[in-house]
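What follows is a single structure, and I will ask about it in a moment.
Here the complex is missing a single protein chain, while all its other protein chains stay put.
Moving on, here comes subunit A:
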């Protein structure tokens, strides 16, 4: 028995194609024949008819046909299907034999040739005696044939030839050897295909005809056999629908057979074959669900048909093969375009196949554990005379025996023993791994990462059993992180346990240590006794000794491993292993915590390292070092405890570095920050904890940042969510969960001990030199040096403010655009303790609104921290918001000389311009002077000197001025005529002498000037006396350049008596003034 006895035979798995043999072709020496043969067999693509061709000599002996049975009455079949049958019909018995013969129609020696051809046909017929195989003749001709019917000789000779060869006209073909060979060949083979189909059709009919002779008692096997044959012939005929139907019938018939321990293997074998064919055809017909249903049915039927208990591994092997074959079929169908889904893909079948392969291994292990002294039986009961079995699925030592009783129990025993001994040599692991890796490939495709991991674990375990520890470790290590990241600790522990065994057996130090560390950790679900054992081993390894072997390891492998470990020891030099813990869950936890999120530079920085061990026994570490982003601090944060390697477990209660399981250990570190680091962040980049001695072996656990491993972030989250009250602990102990990692801190400057005061009188007035008095007083105990002042507009405000704000130290001159908005680093010297200094700043704000001003004082001071002299730079800043307002509101109006409000002024007629300055400042203002600058179009009537010089305005007071002006006629000006500017020079009343005055320029409004034709001016005395005459003078002025006719009428009031002309009419000359006099005498009434 070969190890592949469970594989399906090739003839079962191939696609059956009609078998046609070609004779009379000399493909070796004859170029024409060679070309013909090549045309037949080359380029057989899917569009060509499915025929398998074979070239045979004309006198080839075909398998003999057994004489036909006339009655089945006495016939008892010996098995279901002969092993040679399928091959016979695929490759030995042709459906059609084609005789090639070179013969042209105009052959001169026609008679001779014709009879030779007939002889050849006859020889073939002889060989095929009793078979229904068709014979056809192909004449290879040199000349292109004429169209049918035109060549009279041809049709005559063709008929004669048919007659001589006893052929029907349909079986004679002509193959002109011309350019279009391939075309002719394709036509030929289509004709062959038809013949072949007819042949298989008759074969099916023939097999069917046997049926009526069969009876159900003795011929049960034949029912299956015949049904199978019909189905197979249908397949050869390419009638897959009928083939499927017949295979299904055959399948049902197989299960109707009486099963017994002796024939169960045969039944299962045949059932497996037929099931394979059905599934294959279902996939081919694109009905995958039918295939799956059939397969399920098949498995359910056969699952329990184990057969002989002593050979139960055979059943497992058979089951495994069924699943594997189905997986292959499924996969093949997918390659041809079928779509599979996550829950129904070939992977499941491969996985199940692997599962049965594992079961086979288990069974073989228990059933085939014969002692070495048991010899393989001689003669070999598994040998047969022919080397092969007659029927599929039978036992070689009792072929063809149908009885359910064992005629020869002794022979049976020997046979079973032989099978068992053979099974012992099978390399099961290899098969299992192949199947598993097939499954892995499938599950990867169908988005099943966890299934994939699981299978990889199984693969790893199988490699472990197969003693390929390197591969095992590689696989296990690969998937470990998946289980770790998802927190499946039970599974992780199981994987780690296997991995630890592998690393032990290979004496892989670093792996061994890593796995031990994790198995001792809190993620491990191992019992304490196991943990103790592992811890002890770990300590041994660190002390440069061999660990004890892991339990349940192969004895031989342990022996090898012990030697390897011994070698490792002799090689031991400096063995330092650094293990990064962020990817796993070690048995020591670490958390670093700065006492504060920031430290002043003049106080020492303090932080705690918390350590907690989860292993069962106390453990002592040799060294702890902390690394920072600024490596200069590293030297200050090292704890080292000199101890001998042997003391790792001793002196337990003493020493800082000894961790008691479950107890949190706090280690305080303190160092002084460098003054250069002010404003920077100090970060713990890693914590290294060394276990073991550098003389022996040393493991350095490396935590990135402030501690934490693969599981701690989830734990921290849970702890944060929890509102459980934790039991009270003694003062110096803390709950592990309540410690929050703080891996960085800021260095900030020393707290300044000076006071900064600002004195000023808000609000600021637009454009004034606003005075800001800064007072700095030192409260330090020693002298402060290098005091510097930065003052001005606080950066980061509206950019326009920067343009409109100017700062200077000198208030005596007005500052302009060139002055900056912020004065930086003005040195102001040193200050003794208690000393005070004052600095005046002047700010000029060009626009109203609020501004933030910054006053920043920095200085240096010497101080001592932890007996270390350092120079600290301190600073204090003060911000103030100052509002800027207009100092006053100026109102301007135009009135007539009679102080009547004017909407517009009249050309050449004098009018008054009145200004009204209303103080808006909360502080008293002094108007130093005022000035009216007239526009060229305006002219003054009298002097323009200021009337408000040196007037002091309190809040809310106003100062008014009045100017008499005249505007000549200018014609019609759009928007009015510019009047000029009004300039006020002013300063705060409180301001010192040397402070410059500020000139505020107010643009006067435009005025509309109107030209009038006639101007009447009355000249009235300011008072009159009763009963005395009152002269009234009217000036009439014609402003036009034309003579106007004027009619004047005077209507005095009742209070006056009137003399003079009451009504006159006169022509008024252009630009001429008339004086008109009249006298009135008034009387009073009461």
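The working rule: a contact is a pair of C-beta atoms (placed from the backbone, for glycine too) under 8 Å apart; a residue touches a chain by one contact, two chains touch by 3 or more; residues count from 1.
Please note the rule applied: contacts and distances are computed from a predicted model.
Hidden chain, UniProt protein name from the list "non-specific serine/threonine protein kinase", "Calcium and integrin-binding family member 3 isoform X2", "Trafficking protein particle complex subunit 2-like protein" or "UPK3B protein": "Trafficking protein particle complex subunit 2-like protein". Residue A:355 is the one among A:276, A:355 or A:392 that touches the chain missing from this view.
Here one chain is not drawn; of A:383, A:408 or A:486, the residue touching it is A:486.
Between the chain not shown and the residues A:342, A:403 or A:990, the one that touches is A:342. Of A:335, A:724, A:868 or A:901, it is A:724 that touches the chain left out of the display.
The chain not displayed touches subunit A at residues 299, 342-343, 348, 352, 355, 447-451, 454, 457, 483, 486-488, 490-491, 494, 714, 717-718, 721-724.
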